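Note sheet for the following structure.
For this view, one protein chain was removed and the others were kept in their places.
What follows is chain A.
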């Protein structure tokens, strides 16, 4: 038996291009900024919960919190 040399694969079909939503990139947001925002969110979350509780007395604070609640 002669040893078989494998064929060299030369794709000429169009399926070497991935589906458009499967071209993957890395999230461009800086890792530190992401942390800062995440921490900011975490800090705010209990506040908001608290503010709901305290709504009758501290009505004025709700507006400020909701403004800060949209950091991005």
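The rule is short, and it goes like this: a residue touches a chain if its C-beta (ideal position, glycine included) is under 8 Å from a C-beta of that chain, and two chains touch if they have at least 3 such contacts; residues count from 1.
Criterion: contacts and distances are computed from a predicted model.
Colleague: Leaving aside the chains on screen, match the unshown one to its UniProt name from "Nucleolar protein 11", "DNA damage-binding protein 1", "Calcineurin B homologous protein 3" or "Phosphatidylinositol glycan anchor biosynthesis, class S".
Modeller: From the choices "Nucleolar protein 11", "DNA damage-binding protein 1", "Calcineurin B homologous protein 3" or "Phosphatidylinositol glycan anchor biosynthesis, class S", the unshown chain carries the UniProt name "DNA damage-binding protein 1".
Colleague: Tell me where the left-out chain touches chain A, residue by residue.
Modeller: Touch set of chain A with respect to the missing chain: 1-19, 21-27, 31, 34-35, 38.
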